[in-house]
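One protein chain is absent from this view; the other protein chains keep their places.
Entry: chain A
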Amino acid sequence: MASLCTKCQQRATVYDVGGSKCDYCFQQAIIHNLKTTVSRKGLARFGDSVGLAASGGYASQALIDLLGRSLSEREDGKTTRMKLQVTVFHVDCETPLLQSSEKSRKVIEQLAAKYSFRVCYASEYMSSHQSLKETWERLAWSDVSDISDLEELSRIAVYRMIAILASSHGCKIVFDGLNANSICRNILTNISSGNGFAIPFEVSPIDISGRFSQVSIHHPQRDITDRQLMRYIWIRKVDFVAPNLLLQPVSSVESLTVSFLKELEVEHRSTIPNILRTSSKMEVPLQFSYCSFCRVPVGSNGKLLSTCPDIRLCKACQYRQERMSSNAFQLFLSSFMTMDQLSQ
């Protein structure tokens, strides 16, 4: 006998937390989740200019679609109460692992156009900002041999670029596509790399770190799982860019952590909510500074660089400094610090 939707008693098609749902009720639940997070956590206020960090992947495509629907007229005909000015930011400068492409641009543009969202590209911005272009081109990717470092450095560079784009376009707020699973992954990798101090900042849907002084990067999909986002995208037939799995690294800390979490979820379905709930109980430190390399909040575990006492490194970056060549580390550090100045 077919399962029934727990809300409307129509035929259920989605196996979900809180009971099976039909396509329509599932979508409404996800939209409601996002809107609740944005409003109750104070991620944005009525009329705010908000940036969306979009890679073209399924999570950021879901974010564009969810936000677009949240800001449009409600499907029951009532007026929506959310009003935001949205600009989509896409970093289309390639790093070794985060490959932008024509397809990324196309899927983002198509979806953004549906909701009349403006799209801004890093490459176009850099073409009129020579110093930023030179700084980006100085990043010594070929000198980095550790696959986990490559992944992390790509992410650090992209987030800094997003902060610069947002700041230059007058957006003090940016939403990114991090979801419940990716935040749990980040929490576990922070622990394993010695950055447990950063957990309260990592788990919060609202950016309480202030690590990019002019821009706050929030996670409105914090309570939505990757499975729910992918299921949503599939129902909505939203196009997205998927990686070539044959070229994906399998031995990086990130991919191993993702696999570990997925296997845990098979036996213990509440793994992800448990990690989020437990991490949320950690007290937010009142006093902290920032790692000059990755901008993660640091406390007493941060170490001042002996060659330059203004520079502080978190535990993970201290280990990274030992793995990378001195020249490569210095190049990345100086480039990142230049980008920080440019974003101000």
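We adopt the following convention: a residue touches a chain if its C-beta (ideal position, glycine included) is under 8 Å from a C-beta of that chain, and two chains touch if they have at least 3 such contacts; residues count from 1.
Operating definition for what follows: contacts and distances are computed from a predicted model.
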What name does the UniProt record list for the absent chain among "Ubiquitin-related modifier 1 homolog", "Cis-aconitate decarboxylase", "Mediator of RNA polymerase II transcription subunit 10" or "DNA primase"?
"Ubiquitin-related modifier 1 homolog"
Touch criterion as defined above, residue of A:Met230, A:Ile311 or A:Met337 at the omitted chain:
A:Met230
Just the residue numbers, please: which parts of chain A touch the chain that's not shown?
2-3, 12-15, 20, 55, 57-62, 177, 179, 181-182, 226-227, 229-231, 234-235, 240, 242-246, 248, 250, 255, 258-259, 262-263, 265-266
